[in-house]
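What follows is a structure written as structure tokens; I'll ask about it next.
Here the complex is missing one protein chain, while the rest keep their positions.
The first chain written gets the first letter, and so on, giving A, B and C; residue counts start at 1 in each chain.
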Amino acid sequence: MSEHDDLHWNSAITQVQPNEVRLRGYRIDELMGRVTFAQAIYLALTGTLPTPETGRLLDAILVASIDHGATPPSALAARTSASTGAPLNAAIAAGILSINQYHGAAIENSMRTLLQVLHITAGDADRLASAADEVVANRRAARERIAGLGHRIHTADPRTARLFALAAETGVAGQGVAAVRALAAALERQTGRALPINVDGAIAALLIDLDLPPEIANAFFIMARVPGLIAQIHEEQTRERPMRAIHPTDHGYDGPPPRALE
Amino acid sequence: MSEHDDLHWNSAITQVQPNEVRLRGYRIDELMGRVTFAQAIYLALTGTLPTPETGRLLDAILVASIDHGATPPSALAARTSASTGAPLNAAIAAGILSINQYHGAAIENSMRTLLQVLHITAGDADRLASAADEVVANRRAARERIAGLGHRIHTADPRTARLFALAAETGVAGQGVAAVRALAAALERQTGRALPINVDGAIAALLIDLDLPPEIANAFFIMARVPGLIAQIHEEQTRERPMRAIHPTDHGYDGPPPRALE
Amino acid sequence: MSEHDDLHWNSAITQVQPNEVRLRGYRIDELMGRVTFAQAIYLALTGTLPTPETGRLLDAILVASIDHGATPPSALAARTSASTGAPLNAAIAAGILSINQYHGAAIENSMRTLLQVLHITAGDADRLASAADEVVANRRAARERIAGLGHRIHTADPRTARLFALAAETGVAGQGVAAVRALAAALERQTGRALPINVDGAIAALLIDLDLPPEIANAFFIMARVPGLIAQIHEEQTRERPMRAIHPTDHGYDGPPPRALE
Partner (left out) sequence: MSEHDDLHWNSAITQVQPNEVRLRGYRIDELMGRVTFAQAIYLALTGTLPTPETGRLLDAILVASIDHGATPPSALAARTSASTGAPLNAAIAAGILSINQYHGAAIENSMRTLLQVLHITAGDADRLASAADEVVANRRAARERIAGLGHRIHTADPRTARLFALAAETGVAGQGVAAVRALAAALERQTGRALPINVDGAIAALLIDLDLPPEIANAFFIMARVPGLIAQIHEEQTRERPMRAIHPTDHGYDGPPPRALE
């Protein structure tokens, strides 16, 4: 290809000029101190600056997934890489590369299921229960798990209850929350067994109510987890000797004792 | 190694029990809605929950670096990977792997320089100017750049001014801010030419005043930039055709026009 | 999980004992000097040591894909990462993360198409033409490209001819080669236009005749390309200044002039 080919392209995210950086039209220095990081994230991803109330819900979504201990494979992969002397960014990358279909993808999977339910209702809230029944029956016939319901460890995930309470408080709760509740009810109707809505299902519902597309659902898990991975990596680097054999489950907690917010 | 070897180890970050996840001792569901993501990040990394005021400064630090357009190599690498059909996490990893010594490392480099200045003063603020002079003279003799001062594009980075104003407002500004100002003054004294404190130098100063160690300085750049990389990746996936030749500089901005916060 | 859980597992690849490393049962020091790297690769992946003749074909397959210049996104991503000061392994990883559905996946896609053709024939070589017709018709109805046929740059890829000649010479050519030829013939019959079998289609055919499963087809592209990526990275590190803007297409060749093997 010659140098005269026209490869010009455009981006709608950020404009950099001397002494002025604008994100989606807003001066970054004006955003600083006036919006939270969570609000800026939503702005960067969607082009819309959320209200402080919505920002508070986004903060809660990100806090919910910030870390889940040393057992998840993303933490183990990040620690394994760090243990060989990797620089911080390489160890983070190794961790992120271990977030896939079986770990960290539940938010997107759940969101797609909820959107399927909502698609069947065609906007008629009265059809939610029957739409959820249809989706659940199809999944059961195909012997597939329903993402967003049930958890290996938590029978009543306290993060779910908190997210729904905040979604109600902030006025964000809408058809996404209704859909995930309908889905859980349908599953209980059909199996006689209640599976709790897990934190991924709750976040999926809220991302629908926040008008986010499913293809960036997992982004919220990744953005939230990066600080957790960094904490795991930094602890590995400062507390353990290099090249140790890292047991995936035989580890305890010796951090601060339980404490409450004041 | 036999299965009887003792590989037990401990972590002080997160405790996971049925229906209870605690980060550094605090229940995550209790943190949700009451602290921001930025505060939770600091808690995850250090074990200390910062005040809301400090959280506001942390939010500003993270917002400052959230995106710098499509030209930085991390954005180009992430877009290049995405353009081949990479899943989101792989494209993010490719971007993060392009954050190294020449891109994104300035915060740590600057922080180490400032700590060197402060080390020479041995706690005596009166010796700040002479300590800065010594460090600047050494760097100049070695013909090395001084990280944190000067910028390729911005002669007066508006993000620096904003960070220092917020640091003053929130009462965080301390010896870190004093050190970077001393350094800039020393450089001007010795060269007769003023180089502005850039955003990396400002963040480095604030991370010192926030008691963070230099080895996780770059973490703040990476955590801040991940959402920007995701925005770049998502735009590539939704707006461009796969396998296009991505020009590194010949791109314009066609997003929202300049707008002000209300 | 307690330390008493049984996490014991087995691997059938390599046995490490003091002063003895065995790959799939063979002592590695005995393999060294007696088998080629290509033969050892096949042994590692399948558990079977190929004959020297088959090894020669494997060498040719790997040589075929070793590099394709600086334009492919994997080369550009690797150079972009290297340009920021990445260590070698990180830059290689960035390159590999840019090998996906639209770049480097054609071998697997083609292999799956050929296996579909062969599945329809149910072992009856007389049914190859009709099976190929069926597969081509279905793809055309779905308006999908047929991987392995056609090339953006090469109208008659010389690597394809060479691979087929070697496959005949070494006696490896079998139903895989027959299937890709049947597919090309069917496409020409239905469209009146001949598309050449490209290097990916040729390799896909040979991997079938080498009894390799499609899920490691892309492995051959990745293994072959890693040295090419390393050459690109090393050239970037030794010849270019850091953080340059890397034009994706406006580059020339200034290496050794055309030369022939003696």
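Keep this in mind: contacts are C-beta pairs under 8 Å (C-beta built on N, C-alpha and C of every residue); 3 or more make two chains touch, one makes a residue touch a chain.
In this text, all values refer to a predicted model and were calculated from it rather than measured experimentally.
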{"item": "Of C:185, C:222 or C:243, the residue in touch with the unshown chain", "value": "C:222"}
{"item": "For subunit B, the residues touching the chain missing from this view", "value": "1-3, 5, 7, 87, 89-90, 93, 247-250"}
{"item": "Contacts of subunit A with the absent chain, listed as residue ranges", "value": "3, 6-8, 71, 73-74, 76-77, 80-81, 83-87, 90-91, 93-94, 97-105, 242-243, 245-249"}
{"item": "Subunit C, residues in touch with the chain not shown (by the definition above)", "value": "1, 5, 7-16, 18-38, 40-41, 44-45, 47, 49, 56, 58-60, 62-64, 66-71, 87-90, 92-93, 96-97, 99-100, 104, 153-159, 161-163, 165-166, 169, 215-216, 218-219, 222-224, 226-228, 230-232, 234-235, 237-238, 240, 244-247, 250-261"}
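To be clear about the criterion, only the chains that are shown with their structure count from here on.
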{"item": "Separation of mean Cα positions, subunit C and subunit B [Å, integer]", "value": "40"}
{"item": "For subunit A paired with subunit C, centre-to-centre distance based on mean C-alpha positions, whole Å", "value": "35"}
{"item": "Distance from the mean Cα position of subunit B to that of subunit A, given in whole angstrom", "value": "22"}
{"item": "Shared interface positions of subunit A, touching two or more other chains", "value": "1, 5, 7, 87, 89-90, 93, 97, 247, 250"}
